[in-house]
Structures are given as structure tokens and as C-alpha cells.
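Removed from the display is one protein chain of the complex; every other protein chain stays in position.
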């Protein structure tokens, strides 16, 4: 997938404490970067996490995360965390993520959420308002 | 996979700083727990990470991590990080991981490494000494 | 202060993700170690944090932390986090902390808490039950 396939990206600079003894970002910290990117994606939809989503009756739980490491990010690197919603099912949402540093594609990943009813904490259909805002932001409808 | 299918497990207590506002362990921190478990697994093989492996001509790079979240770990929980080598290919090693809390199976995951030559940093066959020690620890040969 | 002046110590092994590019524990992570040590100290008193304290009407807030770095801890080091209550004032508690690695004294520190009423969240006298248990554990009375 080309960098240009993402309509949303968030800049992020690697901190000293995130780099390990090999001089590269510790492998687990990319899930932290994914989370920051997804938080900013929600802000861009107009439903900031978590209150904006709760107001729509949506409580999200991560059910699966995947990270593929192509090249290493290093201390002080200026990264772009590219985020898009690849697919929305009945009660699930799949985020596709890529981390780029200039022309280098460093990391790919996926984070799958299940949508729950905040009151019952059981899975529930993704609200129509979320589907619409995401479709508008993406310029395509991930619900289909 | 039953808890009993793992010959190696490492105990770990959830720290206050690892728990988020929802009162559960932040989703990204499980990769930190996986890393602690794999470190202790290497110690159990007699090749402690990283020097024991480098001495065998083995430098490991993570190429893919997967985490599946079934139930949440909470503050002060005493967890077991169960680790086994599921498969060794020519130059790759797949670790299967599970996190349990008493009878509850909380998290499953996989971490795939590529074995590299420490000098050239290019992929190289997994050394025979590693294969043997792992087969001994596992009671089966993941190379087959 | 000699290592022997502490009646309570908790063992802790340095994790890969806690070590920075210089091969030493990132300076901020010692406050995480202090927190783990203090958590275990509370468990030893019989009032585990936070519920055991809340049950006594005690809610604790950190007001000041100090860390003095003498020598560096490194990856995989087995540390001892030594914890004692140096002083209890009307509504404050001062923890003195030291981190040792075998005969080496690596880090000294202090964490000062104010005791609050859980209902009003305003400062309140440290409950007598806490003072007594701490005096028993310390073998001296930090309230004096």
C-alpha cells in the first residue's frame, strides 16, 4: 500500500526513553505509536476518544493487534503514523496503520476493535454516525 | 492450546504504571510482557539474551508480533507468561505466547524472529546448538 | 545509610525495554522502580495499595520525588529496591529508597506523600493503624 493511500497521518518524534540498547525503538512501543495515531484519527472524525465515542453509544475494546517490522526507527526520528479504517463489520472495526520516515516505510500494522454498548459491555453494532464520519474522512465506505 | 502445553512459564505481577484509566493493562504493554517471557526462556536454554546467543553466532530481529486479547489483566494481578518455540525454519523462529491468570487465559500472541549473522546483519541459518537446546527444553523438535 | 538499615527490600530485574541507547536504565524509570518497591512495602504492612489503605480511610498523593544517581543499572541486573518510612508527620509520609546491586549502591531517593481523606480529597491526619503497622515493620516509630 502506498503512503498516498492514507488520508490521515500524525507526526511523532521518537523519544530517548523509547529507544533500546541497540539504538532502535523497542518493538513493543510501536503499539503505543499506533494508539497515538488512532487517538488523533478519532479527533479528526469529530468524535474524540473516549468521550466523543461514548456520546455516540460506542465503547471500543481492542481484540487483536499486529505489527510487522520492516526497518527500524531510531532516536529523534520524525515519523509519520498513517492511519485508516480498512473495514467496518457489524460490530468490528479494522484500523490499518503504517509508520513512515520520509521515503522509508518502517512498520505496518493492524488494530482490530470490537464495538460494545457502554452500558452492557457486550458487542453491539457500530453506530451509523461513526460509519458516516469515517466514510467521509476516508472518501470511501469501509462498511461495504 | 491448553496451559499444560507449555513447558516454560514466567511469573509477572502487573505494575501500577502499566494499567490505564479503564483499570486494565494498556494493550501495548503485553508486548513488553512477551519480551520479558522470551528473555527468561533464553535464560532457561542456557543461552541468555543477547550475549549467550551472540556467542553462538546468532543475532535476532523481530519481524512480526501479534497479540490477541481475550480478557483483561488488572493492577496487581499475578500473571504467568507461557512461552514456547512453535516452529524453527531455516532462518526464522516463531514463539507462541500465552498469558494466564490462574484458570483464566487472558492473552495469546506470537513473536517471529529472523536469525541474522552478527557480523553481516543478514539472515543466516539458525545455529544447530540453538535448535538442539530448544528441542531439549520443549521435548519435541520445532525444526521439523 | 547502610544497606542494613533497611528492613524491607524487594528484588527486581532490569527489563530490556527499560534500558536506553547508552546501555543503562533511563533516568526516569527509577521512579517506576520506587513505585514497585513502595507497593510491595504496603503489602508487607498488611494494607495493600490502594484498597487496604482506602479501607483505613487513607488516600495517598505524591507531592515530591527525588532521585540521586550514583552508578548506573544495566540490562538484566538483579536489583534490590530497599524501602523504609523515614518520617511520618501529621498528614505526610516520607519514604526513603535505595537501589542496590550486590555491594554497589546505585541510587538513592525520596518519595513524599500527603495523606488525604478519600471522600473529601483534602489532607487529613495519617490514621493511627498505619502508624502502628509501619512502626512494627520498621522496629522504630517514624511518627516521632
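Chains: A, B and C, in written order; residue numbering restarts at 1 for each.
Operating definition for what follows: contacts are C-beta pairs under 8 Å (C-beta built on N, C-alpha and C of every residue); 3 or more make two chains touch, one makes a residue touch a chain.
These figures come from a predicted structure and were not determined experimentally.
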Please pick, from A:22, A:39 or A:91, the residue that touches the omitted chain in the full complex.
A:39
Sort through B:75, B:95 or B:113 and give me the one touching the missing partner chain.
B:75
Footprint of the hidden chain on chain C, which residues?
26-32, 34-35, 61-69
Of the residues in chain A, which ones touch the absent chain?
15-17, 32, 35-36, 39, 48-49, 76
Going by the touch rule given at the top, which residues of chain B touch the chain that is not shown?
16-17, 19-21, 23, 26, 28-29, 75
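Convention: only the chains that are shown with their structure count from here on.
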Can you compute the centre-to-centre distance for chain A and chain C, using the mean CA position of each chain? Integer Å is fine.
37
How big is the gap, in whole Å, between where the Cα atoms of chain B centre and where those of chain C centre?
31
Chain C, residues touching no fewer than two other chains
16-17
